[in-house]
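The following block contains the structure, expressed as structure tokens.
For subunit A:
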Amino acid sequence: MPPTIQLTKLCKSFGANHAVMDVSLEVARGEVLGLLGPNGAGKSTTLYMMAGLVRPNSGRITLFGEHFQHNRLSILKRMGVLLERPVFYEHLTVERNLKIHAQLSGVEVNLHRTLDLAGILPLADHRTSTLSLGMRQRLGLARAMVNEPELLLLDEPTNGLDVEGNHELLRFLRRLADEAKVTILFSSHQMHEVETLCDRVAIMNEGKLITCEQTESLLSYDQTQVEVLLEGADRAAKKLADLDWVAEIDVRPGRLRLRLKTANVHQLTSFLVNNGFTIAGIIPRRRTLQDYFLKVMNKQPEGDAS
Partner candidate 1 sequence: MKSLLVCALLGGLMFQEQEIPHFQGAYISGLYGGTGWFSRHADLNRDGQMDLLLPERIMLQRDKQYPVELHIPLPDLPDGAVLDVWDDRIYIKHNEGIRCIQWTEGTWLTVLDQTLDWQGRVPKNSVAMGTLPKPELGRFLHDINADNQPELIEVTESALWAYTLLDRQYELGLMAPIIPPTTLSPRTAIQLWPDVDRHFAYPVREMRANLVLEGDEAILIQRQKLPEQLMQYTVTRYALNIETGTAKPSGEVWSTQAVPNTMSLRHLNNDGILDLVGIQQELSSASALPAFIRTHSTSIDGGKSFHSVRARVFPGFIGHTWFVDVNHDGRQDRIVESPQIFDQGPRETITSMLTRKKIGHSLSVYMQGETAFDANPAYSLKFTMDLSEPPIQSGPLFNQYIRGYRVSLLGDFDGDGWNEVAVQAKENLLELFNLNSGELVGSIPLKPNMRWTVGDVNADGLSDICVSAGIDWDNIGLLLPGEKLPTTVYFSLGNQP
Partner candidate 2 sequence: MMGRIWTAYLVEWSKSLRLKRSYLWLLLVALAIGCSPFLRPVVGDSVGDYGFIAYVTPLAMNVLGFFLVLAFTAGLISTEMASGTIRMVLTRPIHRWEWVVAKLMAGLTYALIMMTLVSILSWAIVWVLGDLSGVTYGGELLSSHGEMVSAYTFGFFLSFFPIAAGVAFALAISTLTRSPISSVMATVGLWLALDFLKTPLGIDAYIFTTYLEMPWQHFADRCDGIATQESKDILHLLLCSGTTFILALFVAITSITRRDFSR
């Protein structure tokens, strides 16, 4: 089965500004890809190109195995899009806005069910101009979902959502990917959302795709950074301070935070036991996406796009 999203050497410039340069990417069916990057990195432009709003200067967009430019309509039919700050026909009601979208998508659906899923059914008769930011975001999501898409392009979808709404949305999207095999391209500034939701993470900067990794591999345990729970932390710290394989020690009541020069937890355990300390537990520190992001952004080698 071909990947749902296949971007090949995608380029887009706005005058002298190279918004997207040579981006190549593949996303499998049912996969959730998080798109990260600082402002102006080219994330939105990439999404806009995939949504058919911006024409690439070069490169190729293949969605569902079909060339986007040549099969625009059939692709758009299978796609849902939520762009940052969704806009609506303000003089129309929530339901009418959704209906218009459904009509333009060429589908007949139970609008109330969709509104219910988005949690805005009670607002069906309200004008969109009266909606709060969070409710507008929910309506935007409902709109993106109205044609039951196989591919969702979501640009900052949780903007304005409260904690509960945020949580619900992420859970809902995960379920979509797992159960309905919906492919999701998820652009956000919120690292924890990407961490929670995405199978893979792609990081863009200055129009280039810097890296694209499995989220799980980025979030593995770091054996060089451990937290040791024990009694006599102060004493232990003094003993450990003289060792050349210990790089850094942070003493807290009942625990030590250590950074080892090598990932040798066994050596640490033996040393503490041999010196009479009773270890209640050793917890290796888990890496965060933010760590990885900062690391990648700081160490970004020139010209390295993959």
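Rule of thumb we're sticking to: a contact is a pair of C-beta atoms (placed from the backbone, for glycine too) under 8 Å apart; a residue touches a chain by one contact, two chains touch by 3 or more; residues count from 1.
These made the cut because all candidates are chains of the complex that A comes from, given by their letters.
Everything numeric in this text was worked out from a predicted model, so none of it was measured.
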Candidate from this complex that touches subunit A, chosen among 1 or 2 | 2
Where on subunit A does candidate 2 make contact in their complex?
-> 14, 44-45, 48, 51-55, 72-74, 76-77, 79, 81, 83-92, 96, 100-101, 103-106, 143
